[in-house]
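Below you'll find the structure I mean.
The complex is shown incomplete by one protein chain, all other protein chains being positioned as in the whole.
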Amino acid sequence: MFLINCPYCGERDQSEFTAGGEAHIVRPKQPTELSDDQWAEFLFMRKNIKGVQFERWNHAHGCRKWFNIVRDTSNDKIHAIYKMGDKPPIK
Amino acid sequence: MSENLRITNNKFIDQTTRISFKFDGKTLYGFKGDTLASALLANNIHLVGRSFKYHRPRGIMACGTEEPNAIVQVGKDSSMTEPNTRATEIELYEGLEASSQNCWPSVNFDIGAVNNFFSPLIPAAFYYKTFMWPANFWKLYEYFIRKSAGLGKSPTEPDKDIYDNRYLHCDVLVVGGGVSGIMAAKIAAKNNLNTLLIDDKNTLGGTTLFQQNECFKINNSYSNEWIKNEIKTLYSLKNLTIKTRTSLAAYHNYNYLLARENLTDHLDLKERKNKIRQRLWKIRAKKVIIATGAMERPLVFNNNDRPGIILSSSIKKYIDYYGVKCGQKISLFTNNDSAYETAISLNNSGVVVNSVVDIRDKTNSLIVEQAEKLGIKIHWKSTVVNTNGYKKINSIEIMKLSDDGTSVVEKKIKEECDCLGISGGWTPRVHLFTQSGGKLKYREEDNVFLPEKSELDQISIGSCNGDFELNEVIKNSVYSTNKFLNVNNKDYENLEVTSSKEIDKKNIWLLPSDKPFKKTKSFLDFQNDSTANDVKLALREGFKSIEHVKRYTTTGMATDQGKLSNMHALGIVAETAGVKMGELGTTTFRPPYTPLTFGAIVGRNVGEFFDITRNTPIHEWHVEKKAEFENVGQWKRAWYYPINNENMHEAVQRESKAARDSAGILDASTLGKIDIQGTDASEFLNRVYTNAWSKLEIGKCRYGLMLNEDGMVYDDGVTTRLSENHYLMTTTTGGAANVLSKLEDYLQTEWPELDVYLTSVTDHYGTVSICGPNSKKILSKIIPDLDLSDKEFPHMSFKNAFINDIKCRVMRISFTGEHSYEINIQSSYAKSVWEKCFAAGKEFNITPYGTETMHLLRAEKGFIIAGQDTDGTMTPIDLQMDWIISKKKYDFIGKRSLYRSDTVREDRKQLVGLLTDDPNEILEEGAQIVSETNKQPIEMLGHVTSSYFSPNLNKSIALAVVKNGKKLKGQKMFVPMKNKTINVTITDTVFLDKENKRLNA
Partner (left out) sequence: MLNFNTPIIDTKEYSEIKISKAEPILKINLRGKNRDFITKIGKELSIITPVDPNTSSSNEKLNLLWLSPDEWLLYSNDIVDLKDANFLEDKLFNEISKVKLGSVTNVSDHWIMINLKGAKIFELLSAGCPFNFNNFKNSKGAVTQTLLNHIDVIIHNKNINDLNLFVRRSFSAHLWSWMNDSAKFI
């Protein structure tokens, strides 16, 4: 069980949150102009890294806000948390 | 009771309160404060079980959590009995009934013991190797293996005990209430930190509590007296919570820990009623101090498993704490100084100590000198090469060790004894540290694994951190705690500590015997019965990784997780393979540290609280009318309303007919409702639904289909435009929460520029749906001033109205194909409105119907249920709902996916209607559909998604998904069932009123 520091509500138990997959995958503005392959890239292709990963999380049972987390999947250490739209504080 | 095994001047046991208990059916007596193990030993009962594989007699070996042998079944009641409990941890109570496990018919005469004679034939992995062939015989083998091997009996009835869970947040958690833990807790609490101290015993103090020895003094008092005062101060500290009988089960990431508190297991049976038996504490600690101490290792030598062979420190606890002599003539066998503490304690209590067999060369530490002073005989540089006695040890054979320790020399000495204390040094309890992800390092000089690196805010102090001498324990624990907590506590600054220091250390993992190695039985894992031979065999057979050796030999895989055996197994593997212990590493310790009951894990989430239930505001009415309920997500929905012993089919047929013939009433309150406001609300709906919304007039309703980005149908529902920038969206019952969260996701992440606000109002409104040709008449009785003409209030529109001054919204929408209305009113008044409708409809025989009838009625009309007729692989085109996809809109969720090469395939599974040739034959939902019957194998073309007998059409109808179904209309198909094949024809999905005349009837 992680402790997640919601950027709006502060530190809360993981059970209040839901995970939303990989972060920084932008929905194409003009999907109709994409080839099947390009659309499939957006739709299906996700990284599954052992190591530092950028993820979307939602404080579903709190303020209902989405935000981003930088997490090391090998030890579950959270390196950074930042709001939607913000640039990742680390690379 | 054998009086002569109890010493009378003991301070920890209340020898005035006698307790009777039963072991293996025999009534015995102990005292208040005893454990089952200490009471059995006081009754001179050592033999308490049979070993797992060879069924060798086994006796009590330890005094705490690490006990491998004294595993007993407690309780006789089939709902309360508990297997695999350690006799050393069961506090004696009046009425305790316990029995041996793993022996049949009895512990004294065990048929399985014949395995012992065949033991050369049962090497490591014997079962794997033997019972492999033929494969289908396993069922037979398994029955016999389980019968002879079973570790206790599971209860067969639901557990009657009460369990509980509780969350707890603290600044500092101290695990272990021995000398280090006590000091750490005091330092933390005195510095205003909210501190929790837990210990699995019934009292704090650890082994120091009964350490009354000249060699261990603090400020000139015996260490036991010093610690008693420390404990007294602890109980007066206000920031400190102390929980005894509380065992730490698991240490997870982010300092999340689980601890099990035993609340009633030590009470007399009659005092336990209506009390919580065990409570699982879910602890979040800012900082964790592990002070779990160390456990004594056994020694591995020939026949080291006989009843009466006990860890030396346990013998000391039995005499010093419980006042129980483990024997009258005790021998000790050691490789370190601690057995001398036991020798001195025994001597002081008047027990004969035959001798101490020490594998080391003569050493002169303070404690050894004290023992010599008392005249205790010591065999230096010697080993026990064999023990004798079948059900209880009666003698040992001693020989001198060669200089390199690999063989024995000189004459064999036989020494008679009734108990042998063994000490192979100490293993720090690093289990919790490693559970939390900590990495260990190896210390060569005394062969211990110690905490090295952790990512978490934690430290280990005391002997679990490798400090074994009292003065070092005190000095280092105080220093580390102060540093860790960033405080400067001076309480322990000027302590004067006397401590005997161990000068010489020597370790031999596998002690030699005069017999050839293959003929010896030197046990490593007492509970799983694996020997040094087994481990060596595994290495010979090519296993190299310690994890593989562990699984192959099952060493360390019993309920004790190899607490006593792991170090020796590692040692023997390292020695045999010629690698260093530090490089070999250890196997992984996994939670729980000691077994947890399922009860403690689930707590109160049983029975009524097993799962959450949600009720509609009209729930009470359905209950009064004896409706049967269906679980839809967490909702309890009225399923059907049987009258006069009707079964479900009869009730549904009656309800369905009534709804079409005259009037029906349905509780639709569970539908998800989302209030949408904002200047971009219409644009937002355009983007989330497949159809167009900008032109929807105020006061009108529209059906919408929502897709995932992959183009598959996700949810559906009717949305109403309440005013220019204000909509009310409805979702399916099950999809409500997910839809809201998905829409919020898009608003927050993809389209933050949109001015739209979503608020769930699902629970704010109760929804009463009335349908049927007479629904209009009924509504006009309830809201007389509302113009219900088709012109003023047509299908797919809504009106604000009042029912007796209460605001409501009436939608004229239909999920049944009948003329119908949905009244949405504040939940507090929904039941009252329902009753009013029911009363008003009485003259029209208004009939309440449940979800089953609702499903039937919509199937007659070919309306889909998202989640029943769709399964996440159906596009709107697959559903033959092309009409709902806007061609004009540039984009909406899932649009691009609708013309991926996969989604435009013509041979996708598509929704169709099915009619059975025999109109009375009802298809089974989920049944497969094929085009031929005599070919094998035959391709499954699809399956039935919805199926009912329609009373309005007087025939069976079904919806199905079939490959290329659109083009197969009119084709014959087959539904093969277990006993017959049903002939069906593919049809249109709409079975009733294709022209939608009934909507305006």
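Each chain gets a letter, A and B, in the order it is written, and its residues are counted from 1.
FYI, a contact is a pair of C-beta atoms (placed from the backbone, for glycine too) under 8 Å apart; a residue touches a chain by one contact, two chains touch by 3 or more.
Computed from a predicted structure; not experimentally measured.
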Contact list for the unshown chain, restricted to visible chains: A, B
Residue among B:Pro155, B:Pro595 or B:Gly678 touching the omitted chain: B:Gly678
Touch criterion as defined above, residue of B:Ser365, B:Gln826 or B:Thr903 at the omitted chain: B:Gln826
Contact with the hidden chain (one of B:Phe23, B:Trp635, B:Tyr714 or B:Phe793): B:Trp635
Sole contact to the chain not displayed, among B:Asn194, B:Ser365 or B:Asn983: B:Asn194
Among B:Tyr390, B:Tyr479, B:Tyr757 or B:Tyr890, the residue in touch with the chain that has been omitted: B:Tyr757
Positions on chain B contacted by the hidden chain, ascending: 162, 164-169, 194, 276, 282, 284, 604, 608-609, 612-617, 619-620, 635, 670, 675, 677-679, 725-726, 755, 757, 759-765, 803-807, 826-833, 836
For chain A, residues in touch with the removed chain: 8-13, 15-16, 61-65
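Throughout what follows, only the chains that are shown with their structure count from here on.
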Averaged-CA centre spacing for the pair chain B and chain A, given as whole angstrom: 28
Complex interface listing, chain A residues touching chain B: 1-3, 13, 18, 20, 26-27, 30-32, 34, 36, 39-40, 43, 56, 58, 60, 64-66, 75-77, 84-85
Residues of chain B that touch chain A when the two form their complex: 252-254, 256, 284, 437, 455, 709-710, 741, 744-745, 748-750, 752, 890-891, 895-897, 900-901
